[in-house]
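Here the complex is missing one protein chain, while the rest keep their positions.
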Amino acid sequence: MSEITPDLVRHLGVLARIQLSEGEVARLTGQLDVIVDNIAKVSEVATADVVATSHPIPLQNVFREDVPADVLTIEQVLQNAPEAADNRFRVTAILGEEQ
Amino acid sequence: MGRDKLMDFDEALERFEPVLGFEVHVELNTRTKMFSAAPNPAHSANHDAAPNTLVAPVDMGLPGALPVVNEEAVRASISLGLALGCDIAPSSRFARKNYFYPDLGKNYQISQYDEPIAFEGSVEVELEDGTVVTVPIERAHMEEDAGKLTHVGGSTGRIQGAEYSLVDYNRAGVPLVEIVTKPIFGAEHRAPDIAKAYVQTIRDIVLALGISDARMERGNLRCDANVSLRPRGQDKLGTRTETKNVNSMRSVERAVRYEIQRQAAILAAGGTITQETRHWHEDTGTTSPGRPKSDADDYRYFPEPDLLPVAPADSLIEELRAALPEQPVVRRRRLKSDWGFADIEFRGVVNAGLLGEVEATVAAGATPAAARKWWMSEISRIANADGREPGELVTPAQVAELQRLVDEGTLTDKLARQVLEGVIAGEGDPAQVVASRGLAVVSDDTALIAAIDEALAAQPDVLDKIRDGKVQAAGAVIGAVMKAMRGQADAARVRELILERASQ
Partner (left out) sequence: MSASDEIIRLTAADLAARLSGGEMSSVEATRAHLDRIREVDGDVHAFLHVNERALEVAADIDRRRAAGEELGPLAGVPLAIKDVLVTTDMPSTSGSRILEGYMSPYDATVVARSRAAGLVPLGKTNMDEFAMGSSTEHSAYGPTRNPWDLERIPGGSGGGSAAAVAAFEAPLALGSDTGGSIRQPAHVTGTVGMKPTYGGVSRYGAIALASSLDQVGPVTRTVLDAGLLHDVIGGHDPHDATSLEESWPSFAAAARDGASGEVLRGLRVGVISELPDSGFQPGVSSRFRAALDAMAAQGAEIVEVSAPHFEYGVAAYYLILPAEASSNLAKFDSVRFGMRVIPHAGATVEEVMAATREAGFGEEVKRRVILGTYALSAGYYDAYYGSAQKVRTLIQSDFDAAFAQVDVLATPSAPTTAFRLGEKLDDPLQMYLNDVTTIPANLAGVPGISIPAGLAPEDGLPVGIQFLAPAREDARLYRVGAAVEALLVDEWGGPLLDRMPLRGGVA
């Protein structure tokens, strides 16, 4: 069995900014436990001598020239805003601090 | 705020050894952003942009948008790494730093994590007393800036107590290089000076490279200062605090001094230091606690799958190395000897942060003494009064032109100051201001002679007095003529003409 506990699931909910009900915590704990038991087998073959691949097709030095383009109009920027004021996005009070 | 107990600075240094560390964020002045082609607000062309008008899809995290790296920002980062004496990584890559915050359009910041572009360097830093200190550099890495929040409601305009906040994504995606020092040991009582001189040096370097406008008041250069204390004789490092966003060189110095005094008082009273970020308050000259380190700081870094490794060719690195400007310390030594300034004069320019301005003004044709005089007196005075930076007001070329007009007799010193005001008011270059305000010295003798005649008619005894050898009597006439000419006459010429008349 893996180490998935309801407390861990609650903590993951905080990190992922999803408010989870106690019912969801219980259900996810059970499901993730089964899933993690199955996917943990990757470590069987992932030995130290194997390099990690993060891109399927290796490329490097893909750059863009420093030329302005793609800028949106203010209407486009705000067209889906749930709430806006003074051409900016409005959000309710922020609890946490800047990083 | 401000209720912290502080220990006397000297006593604190007697009992504890301060260990410093700095994270300086430099906004690059490329034309476009780090990962999008939107115009960069840190480029001078875009300073005054209205909110949310410098935004491409990726800057606000629109669904489907993808980042692409700005080549110019990579070149600038390599140059900066080299100027910091760093090794350039043969291959470096971007990672995602995941955390939720409304100023972060994607809710992750693209940064470099375990593979920064530059690492292991050092910079020589010259303190105000001329001592040179070496600051070890851990790494310099590329990343993107976040947007800007405005907190509305409540009393302070700060985040605490605000009713709501407004988000502007113009700054989101501005190219940043974050320079991280290793722990700086042995700073001792010079710790605050080192802090200030270090930031000053970084500013000089990026200005010499031309890769950032480096205006601290605009946030082009931002310093986080880490301070910890350990009791004398202890090996283990003490717990550090990170004072964020200290945005002037003087504040960096004060913040470090404050943290040393504050932490010393706590430790001496048997207390412990909390590992936390702290905020600097310019008005009160104090720091206040911010966010404590916690396990919520799990940024879940992983390699950015939308971007590829940056693997600069040796030829590119050598090309950029060959183009590096000289080190600030070396440059200062050179300029000081070229200009022939006294120690105190030279240090005055350095400490005012006007070395570059004076240098550029000399390059534009002014004498070093004249260049220094303009920047250190009249321009600094006006800047101070307006709460702006001298470099914002006029260009070195304009200052050199102004001085040339004085040297060739078109302007008197007094007129030149009026012309400077016109230039600062945005009326154009000095020659334009002279023309539009009609400020040139009247060099037409006919006009002067007419004014002299008029003045002599009012004071008929003056010529006789002069002929009697009382030459100082000319002063009254000169004054009258100057007044009639509204100051736009060369007083020496007026005097000459009066004496000529007396000798006739």
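Just so it is clear, A and B label the chains in written order, and each chain counts residues from 1 on its own.
The rule is simple: a contact is a pair of C-beta atoms (placed from the backbone, for glycine too) under 8 Å apart; a residue touches a chain by one contact, two chains touch by 3 or more.
Small disclaimer: the values here were computed from a predicted structure and weren't measured.
Residue-wise, the contact with the chain that is not shown comes from B:165, picked out of B:165, B:181, B:228 or B:243. The residue from B:22, B:108 or B:375 that touches the chain not shown here is B:108.
Here one chain is not drawn; of B:5, B:158 or B:300, the residue touching it is B:300. For subunit A, the residues in touch with the chain missing from this view are 4, 8-9, 12-13, 15-21, 24, 28, 31-32, 34-36, 38-47, 50-57, 59, 62, 64, 72-73, 76-77, 79-83, 89, 91-96. For subunit B, the residues touching the absent chain in the complete assembly are 57, 60-69, 96, 98, 100, 102, 105-108, 165, 167, 169, 295, 298, 300-302, 305-308.
By definition in this document, only the chains that are shown with their structure count from here on.
Of all residues in subunit B, only 30-32, 36-39, 50-57, 60, 68-74, 91, 99-103, 107, 109, 146, 149-151, 159, 162-169, 244, 277, 290-291, 295-296, 298, 300, 303, 305, 307-312 touch subunit A in the complex they form.
For subunit A in complex with subunit B, the touching residues are 11, 14-15, 17, 54-55, 59-72, 74, 77-78, 85-94, 96-99.
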